[in-house]
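For this view, one protein chain was removed and the others were kept in their places.
Take a look at chain A:
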Amino acid sequence: MKAYEIVTEPINPQLYADYVLRPEAGAVTLFTGHVREWTRGIRTLYLAYEAYIPMAEKMLAKIGTEIEEKWPGTKTAIAHRIGELKIGEIAVVIAVSSPHRRDAYEANEHAIERIKELVPIWKKEIWENGTEWIGDQRRKPEEGETP
């Protein structure tokens, strides 16, 4: 594994938690983002993720550097899976360790926010009666458009 990677196989979150654990860390936060079946009444059958892999890995590493500057003493690992993912499967894992828990929680949330802004990864939702590349907020099903 790498500390910041795009993967095509199922994610084992423990690998990333183990990677960031160090003797000086008193806390590890481990976030896993999963494929959700229902989004405001629309049933998703599965998701397909695509990435611009080399740039996405660079941007994940950049987020890790940002975190280490903003919360000194933390260590971060992030992986995002691409390809077809079934309901409940892990799409993203973020592990952060820090001496005390507050930094690990805050840094972990910062990482997912930055992923959603910055990292070239795209999600296609496949429904019973159609598909849609998600990204343009105006076209999300929860905004009222019929898929």
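Operating definition for what follows: a residue touches a chain if its C-beta (ideal position, glycine included) is under 8 Å from a C-beta of that chain, and two chains touch if they have at least 3 such contacts; residues count from 1.
In this text, contacts and distances are computed from a predicted model.
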| item | value |
| --- | --- |
| Omitted chain (choose from "Putative ABC transport system ATP-binding protein", "Molybdopterin synthase sulfur carrier subunit", "Alpha-D-ribose 1-methylphosphonate 5-phosphate C-P lyase" or "NADH-quinone oxidoreductase subunit K") - UniProt protein name | "Molybdopterin synthase sulfur carrier subunit" |
| Which residue of A:17, A:30, A:112 or A:126 touches the chain not shown here | A:112 |
| Which residue of A:25, A:55, A:87 or A:126 touches the chain not shown here | A:55 |
| Chain not shown, touching residues in chain A | 33, 49-52, 54-56, 58, 80, 91-92, 112, 115-124, 133-137 |
